[in-house]
Each structure stands twice: as structure tokens, then as C-alpha cells.
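Every protein chain except one is present and positioned as in the full complex.
Per-chain residue numbering starts at 1, and chain names A, B, C, D and E are given in the order in which the chains are listed.
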Amino acid sequence: MNILVEILVCVLLLIGGFFVLVGSLGLCRLPDVYTRLHAPTKATTVGMGGILIASMVLMTYEQGYFSVHELLITLFLLITAPITAHMLAKTALHHENRALRRTRSQHLIASAREQQPPAAPDSPNHD
Amino acid sequence: MLNTTIFIVSGAVCIALVLNLWRLLRGPDLSDRILALDTMYINSIALILLYGMHMGTNLYFEAALLIAMLGFVSTVALCKYLLRGDIIE
Amino acid sequence: MNLFWIPLLPLLGTLMPLLTERFGRSACALMTAILPAVALFMVLYAAPQVFAGTTLQESFSWIPSLGLELSFRLDGLALLFCLLILGIGLLIILYARYYLSEQDSMSRFYAYLILFMTAMVGIVTANNLIQLWLFWELTSISSFLLISFWNHKSEARKGARMALTVTGAGGLALLAGLLLIAHIVGSYDLSVVLASGDTLREHSAYPVALVLVLLGAFTKSAQFPFHFWLPHAMAAPTPVSAYLHSATMVKAGIFLLARFYPVLSGTELWFLIVSLTGLATLLLGAYIALFKHDLKGLLAYSTVSHLGLITLLLGMDTQLAAVAAIFHIINHATFKASLFMAAGIIDHESGSRDMRKLNGLWKYMPYTATLAMVAAASMAGVPLLNGFLSKEMFFAETLHQVSLGSLSWMVPVLATLGGVFSVAYSTRFIHDVFFNGEPIDLPKTPHEPPRYMRIPVEILVALCLLLGIFPGYIIGGLLDSASSAVLAGNLPDYSLSIWHGFNLPLLMSVIAMMGGLMIYYNRRHLYQFQAQFPETDAKMAFESAIQWLVAAATRVHKFYENGSLQRYMWLLLLFALVLTAGPLMDLNTTAGLRPHLPIDGVEITAAVLLCLSALATVIWHRKRMIALLTLSVVGLIVSIAFARFSAPDLALTQLSVEVVTVILLMLALFFLPQKTPKESSPRRVVRDLAIAAMIGGVVGTINYAMMTRPLDSISDYFLANSKIGGGGTNVVNVILVDFRGFDTLGEITVLGIAALGIFKLIARMRLFMPAGDEHGRPWARDRHPMMLAVISQSLLPLALLVSVYIFLRGHNLPGGGFIAGLVTSVALVQQYVAHGVDWMKARLKLDYQWLIGSGVLIATLTGLGSWAFDRPFLTSWFDYFKLPWIGKFELASAMVFDLGVYLTVIGATLLILANLGKLTTNHRPTQPESE
Amino acid sequence: MSRSFWLPMPLHSLLLFVAWLLLNNSVEPGHLVLAAFLAWTIPLLCAPLKTDQPRVLKPLLAARYVLRVLGDIVTANIDVAILVLSPMRKLQPGFIAIPLDLKEDLPITVLASTISLTPGTVSAEVSEDQKWLYIHALHITDEQALIAEIKARYEAPLKEIFGC
Amino acid sequence: MEAVYAVCVGLLTFSGIFLCLRGRTFPVVMGLTMLSYAVNLFLFSSGRLKLDGAAILGTSYTYADPLPQALVLTAIVIGFAMTAFVVILAMRARADLGNDHVDGRLPPQPETKTRRKKDQA
């Protein structure tokens, strides 16, 4: 196998694997449900992206024709990940999950849950 | 080199899966658990792709694709359930 | 002459009353009598041949493998009984015409009566053991109908039930006995059996067969201790009693003893059982008869007693005793039938049967009284009447009795005692009813019955007299031939003269007469003596025995069938465990010789994840939502495992089914309580854990043992023929749509039916939705999150594209109609989730029922298509085509089949989910949980 | 017949056409024909289930937007990775309400998605009147700067792309 | 590998059966689902385990036994239909009987049906 291709694939894979792991690590480490939302939705997009591109490259190389269908998975993930995060955030808000104490603007939680404009005294003024 | 890399990355994904399960079992809120499950879906896509690369075959692509599609539906439905109870209303 | 007609004519006669009822009562009675009369003439016509010693036989093949032939014989015994049955039967028809009231359904009565007559004729003419039993049982049934004729009366129902139960039980014993006899003899043919007495008596199973047959006979003939049903059968209309309990049904048992006399008697066992039973019955019946105030009750116990007498005679070790038995059968039939009819007349004309009220009827109905008195005298054994003759013979035979050894002297003594009682109750019958002062409180003023109602009694009483005075002329031939049939031709010398000189039997008769009169005279003392004993009503006792039985059965039944699924499930699993684990004990080594696959870290991790989440599901099963999540993990890992072990199709299917299942479970979770209460006792939990663990262990062991052994299977054929024969490279798919397409057709049918069933379940479901979630939080207000709706719309075309992709490649690569269908369904369900049912309903005009129907229909029609090419159902077709510019492509009938699968899946899934959604769309009641 | 009847979702059709070729890893004539067929029929089937959304008026700008977001995703992930791996006590999360200039569903969804995919932010909720977007940020240093950046970097181009 | 596989199948069977023995409908339904996983894995393995041998002709030298796979596919579909039915039936039982106990009545309540007593003839 072409060493360059192999190196490329390996690097992509390692990047992907790293981010997958970090995402899941974040899921464990981060202190509250709102922060935990960040880790997997983001890290897995790049993590998955890395692995998918690696797969694309490798398959294309090995099979001798363009193997690009992995892009479709990427597409799906990119479209759906934010919605998943949004739905989960809605759920967390609905369940009135406690945010980390030092979280800023916690008063917005109530407004967000009720889907009302921000209405607390210390809300920043926008024109 | 490739095989070693795949092996290492698979290991990373496995650890990730275990961590996900830990979060799923630990909670504390149901939204945490659903988040963990969703992450598991995505990580298993990675696992399947890695396996496909290891075997040098395209046969498992559809499985990965379906997990991506169906995992989303499943997560959304679970969230909808927690929000509204009735998922199809 | 064809013997077949003798039972057949009465059988046809059963229909006669039903057909002629509309022509009036007399016509009905007349028409009813015709066919039995013809049968009687046929019997009489055959009589000379029988008297000459011929046994007429006739048989037709019926059910050979059962040993059942339609086979009839007419020997002396059968002839005698036929005459009794048909002759007295005709008299009863006449009698009943006047006895039955306007309210009683005459046709029904006659139909039952003639049916019974048929059954009796059938028994006595049967020449095949099974046929004999068949008619035997028919008498039980028809007598049940007759006894319960006035079924609005509780005692009629109970009496009938009791008779049926006792004689039914006896019938079953008889059946066993007959089968055993046939087994020993090797034939069901009565002629063969009658010729095999020695074989039978020497066989080790003879005692069993004997006891079983005797049980049948004794129950039917109301022998002690089965005598109790007979008096309660008196709830029947009197013609029935006159017929069944004098001449016919109870005599069936006697007939049986007589019939099998040549083969079963002659052993100690026979004599001991039969004579003692007879003796006991004789005494007991006679004694109890004394105390009955009911006319029919007295007659009933008297019947019991006389049946005991006949049985005793048959149980004696002399041939003359058998002759006496036959003679007494005739005599008892005549006097007892006339007595019952007389009692019926008295009842009919005075409105009562209570001897304490009936007094001095001589004044009101002298003619009837005379008849009754003659018959009663015959019953008592007064000289010049037939009863005297046979009783004399009986006394004589008791004197020759040796079977009880040194206690044999007791037999004549006790027989005389029986005679004493017999005279006493006969006297009572005469004196209490016709004399003894004036009647008390009778509902009607007694008077003579209609002219024709008396005729049967007159005929029978005349017979009593004639037989008593000219026995030889009247009955000689018949008795000879009947006796020789019973004795298998060894007819002893006997004389039927009235006068035998002064001898011991005469003395016994005299003692009986005197003693009887004395007892009757001093009856008050006896009544006082008897009054100390609590009266036991057999009917009540029997009913309460049955009630006890039912109550016990109910208790037992409730105990093991307590309506608990957990118990049933547990038993099912325990049973499976025991049956499956048993063979495993024989497995010496678990591991086989097949090389094991290597294992790597990924697999171990997956296994750990699988096990942990399965265990978590078990541990947290009471927190349903969490358990559902862990269950999803299990499903996910199972899918990955399928992918890992070279089954991509399985992985895809499992994944897509998984999602739909989770959605369904969530729907259920919404309507079911969110948590499971803790209600299993620790003991039950431990028990369940134990059985689950053992089954898990057994399954795991078997699985391991199986996987580690090589397999030689038929699969090579599929691998070899998939491409060339089925036109696809995805062997699994080709198996599904081609090699085993029939399975798949069944499978989608199951899916379709499930959807229809679910539709039915949902149709009238009334569920209250919880107002909030498990923590009582109200639901979120945002029904359809905007961003989700937007994205769902964009995803739908993409999902459809993917499902087309999966569908089209299925034949050659992982995929296929089922998975494609599920993907489409899930995509549509996603729309339902995002937009709601109403929104979808307005836009998606799909009738899911039609979709299911047409899906399966397409698959079926694809299969049927092969008929056009003279091929069996589901024979596939494929070919390769080449189009310019586009290139080579394949068309296969399997694709059309798969299309059917695809449509069915969509139809079924959406029929289920969309309808579930409809449950709560229109209103959202917020009643609190009603538990 | 109007164009919208025969080709109800042109952008989707294009997407489907490409997706089919992607799925099959092929540009053979047969697949091109099939792709075209599906790209035409599937939107026809889905049309009843579609609500009207503003169309993309500036495709080129849209493409540039996509590329920019992709780039941001990569950087965002590195940021998040560092945060996840560093001690948790340094973390300064917070909620932010962003006033929206976009009005229609699709552009708001795209914006929210973009925010979720990029640096340390997740769109949590949209207010009922669709004038406010609530986001949660993993690590906030300057709230106003973040709002300004989002509005400038993402919302403005989207307004232009969708022409609203 | 086989040993680990067998352990997993055994454990799934265990879990499924334990849940099937519970007293409320929902755990029973989950148990049936769990049991069907075990069954599918078991039936699948009756063709023996094989790595890298998907039965797609032309992709390998030796293939996994395709027949059990087809059988399991059928079993999955049928199991799905059955699960769906039993889920809805559980809901129906809740609706009709007012509780979600598998017997349709709550355990501590004494039996209220005294019908049988009256039936004594």
C-alpha cells in the first residue's frame, strides 16, 4: 500500500479516534447536563468525520473507485446533531435540571423553558 | 501500521462506549442518559466503520448509515416522550 | 326373517309419535303402537324356531377396527325378554294414553318410551359385546329422559341425574369388563364368547372382568349397595315406573347376569359375590318397603327386593336355581307392572299416593282394587298365583345351598325372613289402601279409571292367574328355551306343577305367610323401632356427595389454577428447564472439536457492555424509562454483534426493528404507570432469579456445546444455487425471497394480521392520559418543536432515497424489502412525531389497511404467477437485460415479491403507530390516575 | 402545470441526485438515470408533507457559508477538547439570549444548528415569538462579544442567503 | 469467542426470563423483548460463528451459514409483530381493567367474584 495513503488514513483515524474519546470523556467529566451536551455533539462530529474520511480514502484506494458514500453519513450527522442537542436541551430545561452553580445568567433557564423573551432584571439590554 | 492504528482507534472507541454506558447508568437525569445513549449510537457507527476498514469491505456501510438515521429518530422520540409524554400526538 | 328388523322397527317407531302428534292423542298412541306391535309379531313368528332350539343370528359389518358388528341373535333368553319388553311396552302405551294429562307432551313421552324400548330390545338381541354395551348405555340415557320427564320438578331432575350417574358408572365398568372379556377371548362376537367359558374362567384377569361386569349388572338392577337410585327414579310418570322398574331396565342387569351365566358363573367368586349381593338386596329391599308410605316407594323397594331374589337365584350353584330365576323374571314382570299401573290409577284418580291418606278405596274403585289385590297377592306369593310358584322354587333352591359352607343354613332362614317381609308389605299395600277406614284429605274423590286404562292391568293380572294355575301350558316352552339358553343347553328336570306335596319349601311359604301377617298386625311396634333411626334420604346424600365432589374439585381447581400468570409462566419455564436440562446430564464434555474463534478487545468490550446493560435492565426494571434505555443498548449491541459475525442483513433488520419497538414501548410507557411497584416478595425474587439463572445456564451451555461442534448442513446448496438459480448474490436475501419465500409470505402475513389485531385492540380503548410525568411535572407546552419539524421535512426525502437504495440492492447486497419498509416507516413516523397526527392526516392520504392487503397480495400474486408457467407456487424468475447507454441490469420476480414485503411493512407499522397516535389527538383529558 | 408542481423542491432534488450517486459510489449512466428519476419522483411524493420555507436565493454565498461552518467546526472541536481535558474548575459556562433578526423557521433552524456545531455553544431553545434564541455556552469570557460574533459571522450571511 | 458468546446468550436469557416472571405488564414486555434477543442470537449461532464471511457471493472465499440468518430474519420480524401486539394489549388491559398487573387485578385485593358460590345447584 502506498505509504502516503496509509499515513493519511492513520492520521485521520487517530484524529477521529481522539475526538470520539474526548467526546465521551467529556460526557463523563463535565459537571452538569448543559455542559455535557457540548462534548458529544461536537466531538463526535469531528471524530466521526475523521473516521469517515479515513474510511473514504481507504476504501477508494483499496476498491479502486471512488467510495464516497461515507459522506452521506457525515451529512446525516451534521444535520441531526444540532437537533438532537436542541431536543436534549429542551428536555433538560423542562426537567429544570440544576446548572453548575457558577453558570452565568441562570435566570434565563426559566425564560427559555417557558419559551418567553428574557425577562429578568439583570437581562442585558439590546436594541 | 494501518492495522495497529485501527486497533488503537478501536480501543479508543471501546473506551468511549464504556464511558457512555457509565453515564447512561449513572444519570443523574434522564436527559443525561438519553444523551449517553445517543452518543453510544454514534460511537457504534465509528466501531462499525472501523470494522469495515479492518475487513476491507463495504458491506457494513448500510449498518452505519442506518444507525445514524435511526439513532436520531430514537433520540428525538425519547426526548419527545420526556417533554410531552405522548410522542405521536 | 331378518332379525335386524326387531330393534329397527321400534327405532323407526321413535319418530312415529313426533310425526303423528297433530292427529290427536288416541291416533298418536295408536300409531306409536303399530311398529312395536309388528316387531312383537315378528318375535312371535320366530318363536317356534327358537323353541325348537335354534339360535337365530344375523350380522352386518359396521366398524371392523372397533370390533363392532351389527349382529343380532334370538335365543330363548332373548325371546323371553323381547316378549316382555314389547308386550308390556304395548300395554304401557295404551295405559299412558290415559295417564298423561293434557299438559304433558305425549309425543315426547312416547318418543322417549319407544327409544327406551329399542334400547332394551337391542340389549337382549345383541350378539356383539360392543353392540350390547351400546344399547345398554342407550337405556341409561333414555331412562334419564323418561325419569326427568316432568323436568320442572326438582326431584325428577335429581332422581334422573342420580339414575344416570349410577347406571352410567356401572355402564363404564361393564364396558371395561366386556373389553377385558373380548381381550381374553379374542373376539367381540357373543357367540364366540359364550363358547369360551373355560378360557375365560381360567384367565388371570377373570376376577377383574367378573367384578367389572357384575358392577354393571348390579348398578342397573339396583342391587345393594347401588339400590338407592331406584326409589328416586319414581319421580317419573307412573307408566315409566311400570315399564322401567318392573319389566325392563332393572331387568337389564338381570339379563346380563343370565346372558353371561354360561361363561362367568361356575366359580366360587361368582357364587359368593352374586348370592351374597342378592341376599342382602332381598332382605334390605323387603325390609325398607315396609316403612314406605308412598305407594310407589313401597313398590320400588319391593322391586329392589325381588331383583335381589332373582340375583340370589342366579348366584346359587344349581341349574334349577337358574330356571327359577328365569321364571321369577317373568312373574315379577307381570305382577309388578300391574301393581305399578294400579298405583298409577289410584294416584291418577285420587290425587295421592300416600298410604296414610289413602284408605278404604275398595268402596270407590272396587274393580281396580280387585285387580291390585290379586297382583299384590301374587307378589306376596299366595298360591294359585304365579308369584307363588317361583317363590316356592326359590325356597326349594335355598335349601340346596352349600356355597357358604357351614353357614349355608342361614340362606333359607334369611330367604324365609325376606318372604315374611314380602308378605307384610303386600298385606300393607292391600289393607292400607283399600280398607282401613275412610280416606283422609284426598285432593279428589276417587273413582274408577277410564275403561281402557284398566285393560293393561286386566291383561297382566289375568296372566298372573293363568301362569299361577296353568304354568306348564302357558309358559313351559318359553321357560324351557330361555333356561336352556342361560344354562347353555344343560336344562335340568323341573316341574311347573302347583302342588309338590308337603315339603320344606311349603313350610317356609307358610311361615312367610303367617309371619308376614303377624308383622303387619304388629306394625306399630316395628315403626316405633324403626323411628329411632334417623331416616337417610339417598337423594340428599347423593346430591350432597356430588356437591362435595364439586366443591372439592372447585377448591383443587382454584388452588392450582389461581389465575396468576406468574405461576403459569413459572411452571412453563420450570417444565422447559427440567425437560431440557435432563438430557444435558448425558453430555460428557461441553466443548467440541471445532476450532474456536479468536477473541479481541472489541468483542470483550461489547460483551461486557451487553451483559452490563442486560443486568441493568433487570436491576432497574421497576424504573421503566431507564430500563427502556438499557434495553435499547442491548438491542444496539446485538445488532453490532450480527454485523461482526458476518450477518449484515440481520444487523440492519435488528436495528430498524429496534427503533420501532422502542417507539412502541414509549407509547405504552405513556399510558402505563411509569414505575413498577415493589410487590414481589424476596422469596419470589430469589425463586425467579434461580429459575432464570438455571435456564440461562442451560441455554448458554447448549449454545456453547453446539457452536463448538462441526455442522454439516444443507446450506452449501443455497450458496451454490443462489446466483445461478435465484439470480442474486446476497444468499440470505435469496433464501428469504426465493428458497424459503413461503416463510417470508407467512411472516408478512403475521405482520399484517398483527396490525389488524392491534387496530381491533385500539378500536374501543379508553385510556386516560397522565396529566404529568412520573414526578408530577406538567408536560411541556411546545407540542411540535419548530426546529425538529423543519429538519424532519428535509430528512424525509433523504430517508426515502435511502430506503429505495436499500430495497433495490437487497437481492445482491445487504438490504431488501423488509428493511427498506422499516426505514420508510420510521421516516414517516418521524414526521408523525414532529408534526402530529392531525397535520399528517390532512396531508398523507394513505389507507394503511389497503397497503397491508395489497402488499401481501402482491407477494402472493407474484408466487401465483409461476402457475402460468406450470411451475409450483413461488417459483422465481429472473433474467438479465441490456439497454443501450444504461447497461446491463437484472429483473427478477423476487423483486416484486420484495415489493409486497415492503408495502406490507409500511402498512403494518403505520397502521399501528398512526392509530396509536390518534388515541389522544382530539382531546387531552387530565384525569388523575385511577388506581 | 406550474414549476413548483413538477419540481416542488429543486434544492432537494439536487441533493437527492447527488446523494444517490454518493450512495452507489457510481456515476454510471444507469445510475445517473435512476438518480434523476428518484430526484424527480421522491420530492413529488414528499411534496404534501412540506411546509413553505424561504428559498435559497444566493447559492454561492450558501456554499461559502457551509465551508466557513465546516472550518469552524474543526476549530470548535479543538477548543472543546482542551476544555474537556483541562480541570473542570476553570470552566465558566453560561446561558445567553440572542435576539434574532431572522424570522422564518428554516433560517432560524440553520442558524441554531450552526451555533450548535460551532465553538462551545449549543442552541437550547427558541422563544415562542421566535425573536430570541437561547444558547448555552461552555466557556464564556465575553458575553456581548460572543453575541456580536454570532450575529455577524452567521446570522448576517444567512439573512442574505435567504433574502430576509 | 464461542464461550463469551454463549455467556452473553445465557445472560440475556436469564434477564429475559426474570423479567417475564414479573407481575406487571411492562416488565414482562421488556422481558419478552430481551428473550427474543437471546433467541435470535442462539438461533443465529446454530449455523456457527464466522468472521468475515458475509454470505454475499463474491466477497469472500468461505461464507457464514446463510440459512440461520434467514431464519433469524424471519424470527425478528415475527417477534416484532408479536411484541407490538403484546404492547398494545398491555395498554388495552390497563384501559379495561384499570391496572397494569398481568392478571388484571391487584394482588392484595381479595377476589370479588363470588359468582361461583351462587351457582351451586
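Rule of thumb we're sticking to: a residue touches a chain if its C-beta (ideal position, glycine included) is under 8 Å from a C-beta of that chain, and two chains touch if they have at least 3 such contacts.
The rule is simple: contacts and distances are computed from a predicted model.
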item	value
"Multiple sugar transport system permease protein", "Amino acid/amide ABC transporter ATP-binding protein 2, HAAT family", "Heme exporter protein D" or "Multisubunit potassium/proton antiporter, PhaD subunit" - which is the UniProt name of the missing chain	"Multisubunit potassium/proton antiporter, PhaD subunit"
Contact set of the excluded chain (shown chains only)	C, E
Identified contact with the non-displayed chain, of C:19, C:63 or C:402	C:63
Residue of C:12, C:134 or C:269 touching the missing chain in the full complex	C:134
Candidates C:356, C:444, C:675 or C:709 - the one touching the absent chain	C:709
Touch with the omitted chain, as defined above, among E:1, E:54 or E:86	E:86
In chain E, positions touching the absent partner	16, 20, 25, 28, 32, 35-36, 38-40, 42-43, 45-48, 67-68, 71, 74-75, 78-79, 81-83, 85-86, 89-90, 92-93, 96-97, 102-104, 115-116, 118-119, 121
Interface residues of chain C (partner: the chain not displayed)	61-68, 130, 133-135, 137-138, 140-141, 144, 148, 151-152, 154, 157, 160-161, 164-165, 168-169, 172-173, 175-176, 179-180, 183, 205, 546, 549-550, 553-554, 556-558, 560-561, 563, 565, 567-569, 571-573, 575-576, 579-580, 582-584, 586-589, 592, 699, 702-703, 705-707, 709, 711-715, 717-718, 721, 725, 738-743, 746-747, 749-750, 753-754, 756-757, 759-761, 763-764, 849-850, 852-854, 856-857, 860, 864, 866-867, 871-876
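One rule holds in what follows: only the chains that are shown with their structure count from here on.
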item	value
Set of chains whose contacts include both chain E and chain B	C
Intersection of contact partners for chain D and chain E	C
Chain whose average C-alpha position is farthest from chain E's own	D
Top-ranked pair of chains - ranking by C-beta pairs in contact	C-E
Chain A and chain E, separation of their C-alpha mean positions in angstrom	35
CA centroid of chain A to CA centroid of chain C, Å	71
For chain C paired with chain D, centre-to-centre distance based on mean C-alpha positions, whole Å	75
Two or more partner chains touched - positions in chain E	52, 54, 56
Numbers and ranges of chain D residues touching at least 2 other chains	19, 23-24, 112-113, 123, 126, 128
Chain C residues touching chain D - in the complex, by the definition given at the top	782, 786-787, 789-791, 793-794, 796-798, 800-802, 804-805, 831, 835, 840, 843-845, 885-887, 889
Chain B residues touching chain E - in the complex, by the definition given at the top	55, 57, 59
Residue ranges of chain C in contact with chain E within the complex	547, 550-551, 554, 563-566, 569-570, 573, 594, 596-599, 603-604, 607, 610-611, 614-615, 617-618, 621-622, 624, 627-628, 631, 634-635, 638, 641-642, 644-650, 653-654, 657, 660-661, 664-665, 667-669, 671-673, 676-677, 679-680, 688-689, 691-693, 695-697, 699-701, 703-704, 706-708, 710-711, 713-715, 718-719, 722-723, 729-732, 735-736, 739-740, 743-744, 747-748, 750-751, 753-755, 757-758, 761-762, 765-767, 812-814, 818, 908, 912, 916, 930-931
